[in-house]
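Excluded from the complex is one protein chain; the other protein chains are retained at their positions.
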Amino acid sequence: MAWQLLRRCLIFLISTAVASFLIFWIIDSDCGPARSALGIGGTEESVQALCTQMGLKRPLIVQYWEWITHAATGDFGVSYISRRAIGPQIFDQLSVTLWLVLGAIVVALVVALPLGMASALRHGKVSGNILAAISQIGIAIPAFVAALLLVLVFAVRLRWLPANGYVVPASDPAEFLRHMILPWLSLGLVQGAVLARYVRSAVLDELGQDYLRTARAKGLTPLQALRRHGLRNASIPVLTVIGVQLVTVLVGAVIIERIFTIPGIGKGLADAAQGQDLLTVQGMVLTLVVAALMISFLVDVLYNVIDPRLRQGAGR
Amino acid sequence: MSAPATRTPPKPKRRPLSPLVIFGLVVVLFIVLMALVSFFWTPFTPIYTDLKNRSVGPFTGGHWLGTDRTGRDIATRLMLGARTTLYVGIVAVGIAAIIGTPLGILAGMVRPGASEFIMRTNDILLAFPALLIALILAAKYGGSITTAMIAIGVASIPGFIRVIRSGTLQVMSTDYVKAARVAGRRGPAIAVRHVLPNVAGLVIVQASSAYAIAILAEAALSFLGLGAPPSVSSWGRMLYEGQSTMTTDPLVSVWPGVAIALAVLGFNLLGDGLRDRYDPRMAGSR
Partner (left out) sequence: MKSSGLAALAASLCAALVVAGCSAGSTTAETSSAAATSAGNTSGSSSAAATTTAGSAASSAGSASETATVSGNAPAGDGALTVGFVLEPTSLDFTQVDGAQAPQALLLNVYEGLVKQDDTGKIVPLLAKSWDVSADGTVYTFTLNEGVKFSNGDAFNAEAAVFSIDRVKSTWLPSVKAGMDVVKTAEAVSDTELKVTLSAPSNSWLYAMTTRIGAMFSPTGVDDLANAPVGTGPYVFKSRVPGDNIVLERNADYWGSAAPVKTITLRYFQDANAMNNALLTGGINIISTLQTPEAISQFSDPKYQTIQGSTNGEVLLTLNNQTGPTADPKVRQAISYALDRKAILDVAWSGYGSLIGTQEAPTDPWFFDEDAYPFDPEKAKALLAETANPTPTIRLTLPPVPYATAAAPLIISQLADVGITVTDSSVDFPTWLDQVFKQADYDMTIINHVEPRDAAALFGNPDYYPRYNNPKVQELFKSADAGTPEQQISDMQAALKLIAEDAASVWLWSFPNLIIADANITGIPQNAIGESFNFSTLAVG
């Protein structure tokens, strides 16, 4: 167990190192900071001169080391476009996005668990097929279409909820909730539909297992049998999917945050990308990717905790 | 198929296609047809703006689905949008299949250590979803259809590697492959003669699912202004442009929204059906 944990940890660290270098290398801002500092009027020679002076002509690996060691302390430098420190901005925006993501995952689970289990338990019946069809349709609706429709109906037409905006939870919790309901639903409902499919097939797999057949032969209903014996096993594939979905939701927040004007990291990233603010993009992408790697690391660890069978062996 | 029939495992029993799969097939064929026809004929010429009939509803002034606020025919734009959607999907899924399939087979055939290496690299790639790659490329090179296709394609690679690897592992454990090894057949020959034909079905299944995801991703990117430019008709773009009149003229946004949802549904259903056919064991998982 300890060796497994250590191994996972090592994989996480190496992955992070590789991923961060990839990010730095691909987004390499070149002479961007120098070019931007001189504005449209800057000549190519003056840009090159300033570029050298700013240390942007040094070997990439040297620049990378400087960047990553600073980034490790939360210092992502100062954006050459907005001239603000990037680190504090990322942390502010990340906290906003975390609220969004957590709420969305809760919505997704609330939708997916009953829907998926019900459609599995009614497998073969008309009602089960209808439930499965509902989740198929849910998957096919893009989150931003759902968001636009929800805003149209609940904000613009019915005036029940605000159309967009963000309120800091500490300043006014009630308003915070009111502002977050539509974003949570837009992101969560669609993810819930995706998740429901996995819950359904995981439960179906378990129901097909011999021990559950035996339990049912003893007179238990499928639901009771599942509750007593199968849920733990069925939760493993679902857990993996939740891990993957957390990443999807984290990135899917880009669009939802844009539609609902929520100042999270997704909107920050889209803004920075559109403004070609490469340093900020670097910092934000690193944050998101490390978050994604950390999620899969945690899922791996949880795996080991839930399923003793997996404690030996290389993995999936 | 190049391998002798006696050496291949028995095919799973062919079941009749379910109505859902047929529905998916019909939807996909319809979209392909729409895109193909648009090369020769559209209800109106793509640049035509009908000044007398702006923002009109269906069946007005010869416009089956009405017009947008600049007087462009919605049906025409939907057909052109189908073209963009299919084009982006083909290139993106093509990138993923061409890179992902050989890597997946490789990961299934090499020593466990090397396989582990490929899969760990794959996990790193998994941390870069399409939207993230698209944003990176957009920041560096500006958003365009090309960057969108590359982003979606690269992000779809891990899915291929995973599925093809597990398919390959299955094939590798069969007796006839073991026999071929004993007979002194070398890796590349086994890969081409035994593994590839047997995972080909999986490639098609995965391609269909990846296609559905690619359509969603393209629409999302175009909606963010990182995909199709205004001069190219795309469903996501139409949705974005229709947004401003969403409260007064919601139909303009509803059509492309329905088109996207139908296309995704079609490819997903088709993928599910094919999966049941080619690999009942993997039904329901990606």
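In this document, chain identifiers A and B correspond to the written order of the chains, with residue numbering beginning at 1 in each.
Definition applied: a contact is a pair of C-beta atoms (placed from the backbone, for glycine too) under 8 Å apart; a residue touches a chain by one contact, two chains touch by 3 or more.
Since we're looking at a predicted model, the values are computed, not measured.
Looking at B:18, B:121 or B:245, the residue that reaches the missing chain in the full complex is B:245. The chain that is not drawn here is touched, among residues A:60, A:156, A:223 or A:305, by A:156.
Set against the missing chain, the residues A:96, A:115 or A:234 yield one that touches it, A:96. Panel shows chain A; residues 10, 12-14, 16-17, 37-42, 68-75, 77-78, 81-85, 87-96, 98-99, 151, 155-156, 159, 161-172, 175, 179, 258-261, 263, 267-268, 271, 274-277, 287, 290-291, 294 of it touch the chain omitted from the view. Within the complete assembly, residues 47-49, 51, 54-55, 69-72, 138, 142-143, 225, 229-231, 241, 243-248 of chain B touch the chain that is not shown.
One rule holds for everything that comes next: only the chains that are shown with their structure count from here on.
Averaged Cα coordinates give chain A a centre that lies 22 Å from the centre of chain B. Those residues of chain A whose C-beta lies close enough to touch chain B in the complex are 11, 14-15, 18-19, 22-23, 26-27, 133, 136-137, 139-145, 148, 152, 156, 197-198, 200-201, 204-205, 237, 244, 247-248, 251-252, 254-255, 258, 269-270, 272-274, 276-278, 281, 285, 288-289, 292-293, 296, 314-315. Residue ranges of chain B in contact with chain A, taken from their complex: 20, 112, 116, 119-121, 123-124, 126-129, 131-132, 135-136, 138-140, 142-143, 212, 216, 219-220, 223-226, 239, 243, 246-247, 250, 253, 257, 260-262, 264-265, 268-269, 283-285.
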